[in-house]
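Shown here: the complex without one of its protein chains, the others still in place.
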């Protein structure tokens, strides 16, 4: 549990410990205590790969190309929320309104141009999220990008609109760009730890992070000389995120169900509030995916927040 | 039919299956069921070549230089809509108001500068479309352009205005720029398939695509190893567009009427909602063009949506 | 006459054939039928050289450095309008208000920086034109500039404001920049023909063009193989401008009065609505300039529109 | 006098000959006829060197580092106005309000970055000038800068706000940037003459210029072959400024009082409305500076406007 994993400071007793507006509190409560595991943890199904990677990602499981597949899975599997963009929400959420909470992704990009000075432009607004009945807005922030100037200015408006509308803000905090590449790459502890703190500093309510790896080549001090095991590394980034709740990413698909479940347990032990598993869920045949979410629920039931 | 071509997901039973505002529904209904074939299919006459290519395109048929030629053809041939920019609409639509639905193209550019970091700037607004009585707004999106940041931000405003005014949004989804060139070019299945999904993700109501070719040089996996025939490729991109209706482009002029008609049949079998044929129509002598549209109507009559 | 020069389409019977707002119609009527030749043609005196080229242009006739010289000439010579910027209008138009129609030039630049990616920034607005009692707004558009993105976005606002205020819009449609240089330069038939069409597509009410020359080096097909005489070339660009009225530029000063008059006749025969002669007028001694305008009036009297 | 120096056009009989709003007329009258020489001439004390050059400029006279020194001098010496930025005005003008007219400088920059594409960003607005009780707004325009696009757009807003609030506009018209360097540099007659005309074209009420020198290396025709003496050169730029009143700059400090006074006489004979002397005033010991301004007053008294 996060509380156990945070011996150094004050424990974020989740919603009760945070100064939240009524709007944010209402919407967070819905995702944390009314949907999904409903014990203060979160199980989120993301579907932004069609824009970010193209239809490529759906090839292993062709039915997943139809966004209705993910909506059906989100409902049948009991996810806390589905996270996707305005085009998919407009055209596919109709019959699922009220049954599956929505995290509306506000920005995104294709992976066709070079990633050196990556920036993720807005293609929807917090007002769109309000109009569509979303329970949170999602925003990808490229930490350390050469274009962080544009990134931050764009983010400022989103954060303020979230404040104004009482909309919780989930930040995909992704180290990216030439500067990060020169300092060891995006998956190091240095990069993920910085990304966690940036999300906290910028005002994210929740942050999506990746599990930090153990590579130290090119990484700045003191990270280059740290020798921490995987559990300690993940607990560290959760701690750096402070009172911003952490969701760990599932990443590429792992065919081994048991391995997926071990990962969930690992993340929850590190103090995470939950996980955001996309391809590891919707690239499985429908019934297997639903069965897997049941097993995930059982794990998360042991980590109430 | 699209429904048959889409065994993997939920069939878009056109307007009845979509969550549309009253404004969008009214305007789409007019183009789909009141004009043109009037059976849920679309036959659109575009005239943006004067800006995009210059007067060059009109040389094979000099009378077509006068925009009144295309308006007369759109009415006489029974097109579902004419698609052009604000200057032409202002000066030539007068007597055709109410007789030919208008898709107002909002952005465009000349082909004089280099295309490496192509972007298509707005020169009209959704408000212009409303003021001119248009039934849809048209927008060219350069998928994967190095300037996609500007593209997306500009698009956001257009989409939101379309939502606000109940104006259907037709996206010319064109892979373009140095990134696409490095990945096999703009006409590959990879490029067109990505373009179809991007239009869906961004919230297009209709998307204009090109028929994907069979080239695989430089194309990313898994497209580089796909061996699909032309019909399968076209059906695939229709499927990737999901509930966004697909219009296939006619491209450069083909002097063979029968070949043009075979193309229409081919596109409708692939699941398209319709076709957007410009030069293949207005570069023909007036009477021949009218006769050809009659034959197209006969084909489209067999593919009610 | 333009009508004769346009056998291919519908004749623009000037104001009666156009869908114009009351404001545009009133202001155009004033310039076309109340001032200058007053028969549907236009004789315009431009004074933007001080900004575009510096005081250099006034050296051959020092009194012309004082903008009052041009205002006096515009009135004494019976010009349809004077075209200049906000600084000159504010400080020199006082006593000429109501006696000389004003075309307020909204954008411009010095010729000091390199012209490769030329763009002409706004330094006044359509509201300024309204406030100053102008009968039209003037805008320089660099066709094919590498910065056409900025150009078009800036133009959009100007065109919309013109629509909103009923202000006729005169576009100086100038091919310019590295792309045009690579395709034969700015004075070719290709370049001027494209410029004419662009003005029409963008929504200009009037367009200022240059007489196309006969060079074909570097020009794209099919222009590189056209063999048209000067009259045919000029008639072609008038036709490409469609229902946008054409004003031909006088260009650099020609000391031979007869040659100037032949040029006027030539342009009117090509179908132009009128001419915009600056240096060919105000670089002459005052009395000679007035006498020359009288002779121009006689020619234009034979080309009522 | 300017009237004598302008045999070619209409004499600017100062305020009576100009179409000015009540606000501009009131504020100009205060500076021209109520403060300083009070005979239609202007003696302005600028203090923008701290931002533009850093504290370096104050080293020769340490007390001048305290901005109160300049305010005291402006009052004791009887200056028509003091010209400085918002930070100094906010913190030092308190006790001088109503006793020393203020020209609020709206833009500026440090001299630390390279000057090749110089642009002078706004750090205050015309509203600030109104709020602080200023009698004019000051704006530095870099004539011919590669960034003139941004310069002009920024200037447009300032000019329109000045019009809206009745605030006179003083333009520091400075040739600057790579383009000017390639054409002979910023102090040539070509550069200053162009700068004078640009200020007029853009709508400046007053313009600050530098005395043009006699260098012709690299200068465009016809300036490269002009052989005019210093008096003729200065009279030329005053003439090119037309009805925009000219203030000549004092430039770097000259220790010789007599030389300073000769310069004032020289500028007034050239037709200037006044002078803007900063370092030549406040780098002198206080009593000497006051004595010098008395002598300047005597000269200016002989050039009523």
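By letter and in written order, the chains are A, B, C and D; residue numbering begins at 1 in each of them.
Note that in this section a residue touches a chain if its C-beta (ideal position, glycine included) is under 8 Å from a C-beta of that chain, and two chains touch if they have at least 3 such contacts.
Note that this is a predicted model, so its numbers are computed, not measured.
> Using the whole complex, pick out the displayed chains that touch the missing one.
Across all of the complex, the chain we cannot see touches A, D.
> For the chain not shown, which residue from A:108, A:121 or A:144 touches it across the whole complex?
A:144
> Looking at A:57, A:90, A:135 or A:193, which residue reaches the missing chain?
Touching the chain that is not displayed is residue A:193.
> Touch as defined at the start, partner being the missing chain; which of A:80, A:120 or A:240 qualifies?
A:240
> Give me the chain D residues in contact with the hidden chain, please.
50-51, 54-56, 59, 62-63, 65-69, 85-88, 90-94, 107-110, 112-114, 119, 121-125, 127-128, 131, 150
> Mind listing the chain A residues that contact the chain we can't see here?
Within chain A, the residues that touch the unshown chain are 6, 8-10, 18-19, 143-146, 148-153, 155-156, 159-160, 163, 175, 177-180, 183, 190, 193-194, 196-204, 220-223, 239-240, 242-244.
Here, only the chains that are shown with their structure count from here on.
> What are the chains that chain A and chain C both touch?
B
> Call it same or different for chain B and chain C: same when shared residue numbers make up over half of all numbers used at their interface.
different
> Report the inter-centroid distance (CA atoms only) between chain B and chain D in whole Å.
Distance between chain centres, rounded to whole Å: 58 Å.
> Please set out, as single numbers or ranges, the residues of chain B touching at least two other chains.
Only 150 qualify.
> Looking at which chains touch, is this a line, ring, star, complete or other?
Drawn as a graph, the chains make an open path, so a line.
> Which pairs of chains touch each other?
Here the touching chain pairs work out to A-B, B-C, C-D.
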